[in-house]
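To start, I am sharing the structure in question, which I have written as structure tokens.
A protein chain is absent from this complex, but the other protein chains hold their places.
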Amino acid sequence: MWNNFKNGFIKENPVFGLYLGMCSTLAISTSLNNAVGMGVCVTLVLIFSNVIISAIRKITPDEIRIPVYIVVIATLVTIVEMLVHAFMPELYTSLGVFLSLIVVNCIILGRAEAFASKNGVVASAVDGLGMGLGYTFALLLISVVRELLATGGIAFYNPFDATQQLFAFSLEALKPYTISLFSGSVGAFLTFACFAALFTWIRSRSSKKEAK
Amino acid sequence: MTELLSMALAAVIINNVVLSQFLGICPFLGVSKNSKSAIGMGVAVIFVIFGASLITYALYHLVLVPFKIEYMQLISFILVIATFVQFTEMFIKKYSASLYKSLGIYLPLITTNCVVLFVAQDNITQGYDLIETIVNSISVPLGFMLVLYLFSCLRERLDSADTLPSWKGNPVALVVAALMALAFSGFAGIV
Partner (left out) sequence: MDTVFSIYGIVCAVILFAVMAGIYCSAYYFNHKTPKPKGCENLKANCDGCKVTSCMNNPIHDYNKGDNKND
């Protein structure tokens, strides 16, 4: 179970390893706040959908399992969207449509089909947590690079109260050389490509080591 | 009329779904191996988005608003899209083998294509009327198809290029996408 949990980060990272959930990763990773908020939302949906789908796996007719998964996921995303709207209005505005697009995020449907439909409730919950944290980890990496290059610093606000700054860091040496392109789509694609190549390289190196 | 035209042009080129809104990246990378599959996927997406947008528009204004259950928007929209895709696939399977060969095989990929849900939601949040909904739900997937086709033409040469092993496949494709996004950002401000 520990291995399952650990795999989600580097070896089978859902974003850089399996290329799942790319749309939201590219769009949301403009700032650290968005990345953390989106990561937590996806992780929550992933854990609960994995648990529910694993719990009902024996009574789900095999022919219509995909529709059942989609209905379960859509219900959970609606709940999460309402909670975020009620308690974190700033995050709700900055995530925008991508919050509701969690429904069609392939990480969730993919884990439901590949893992939760075949394993027990506890194992599925751990798998959901691991994959969700792997997704969050990927979002954090991209958003830190992009925010640093685009604004020369990183700031993190309390998601419940946007006027309260929890953490701020800025590199004065970098300020004159900020690249605003990195807050837009070009920077998103480039950063993603670099990280994807890096992760492929790490994986090929570690599999070579194992072969020896 | 001019407003509608400029809206369509903006949706196709300036606010392109793939390159500036980051939607539909998976089919953009997955089904762009050759220009034939790019066109097949593109036409299937246009058809599904057009049909699903009309149904969701009607559902929202005729059912959700009168009964004051707007909070059901997301869940009912995804069900409409998924059902529409299933019905379309069933009819194509039954009545036309050639249509199935060129379009039908891409339909299973469309349920989880975020562009479809995005357009359906966008029509509501932007407060479009029926005409604007029709224009929007044709021009957005048209932009998707344009970029998919252009990318597939590049991809055919990219696959035979000599790239570093860890950059092969998706990473180098994403670099090309970044360059395309850079080129398309030059269109900003023409409308």
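Think of it as A and B in the order they're written, each chain with its own count starting at 1.
Simple rule for what comes next: a contact is a pair of C-beta atoms (placed from the backbone, for glycine too) under 8 Å apart; a residue touches a chain by one contact, two chains touch by 3 or more.
From a predicted model like this one, the values you see are computed outputs, not experimental measurements.
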>> Can you list the shown chains that the omitted chain is in contact with?
In response: A, B
>> I'm checking contacts with the chain that's been left out. Which of A:18, A:36, A:174 or A:198 qualifies?
In response: A:18
> Where the complex has a chain not shown, which of B:28, B:57, B:128 or B:144 is the residue touching it?
Replying inline: B:28
> Residue-wise, where is chain B in contact with the chain that is not depicted?
Replying inline: 25-31, 33, 37, 41, 63, 67-72, 75-76, 79-80, 82-83, 86-87, 89-90, 93-94, 96-97, 100-101, 104-106, 108-109, 169-170
> List the chain A residues touching the unshown chain?
Replying inline: 12, 17-20, 63-64, 66-68, 70-71, 82, 85, 106, 110, 113-115, 118-119
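FYI, only the chains that are shown with their structure count from here on.
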>> Counting only Cα atoms for the centres, state how far chain A is from chain B in Å.
In response: 22
>> Which stretch or stretches of chain B touch chain A in the complex?
In response: 19-26, 29, 71-72, 74-75, 78-79, 82, 111-114, 117-118, 121-122, 125, 164-167, 170-172, 174-175, 177-178, 181-182, 185
> Within the complex, which stretch of chain A touches chain B?
Replying inline: 19, 22-24, 26-27, 67, 70-71, 74-75, 77-78, 81-82, 97, 100-101, 103-106, 109, 181, 184-190, 192-194, 196-198, 200-201, 204
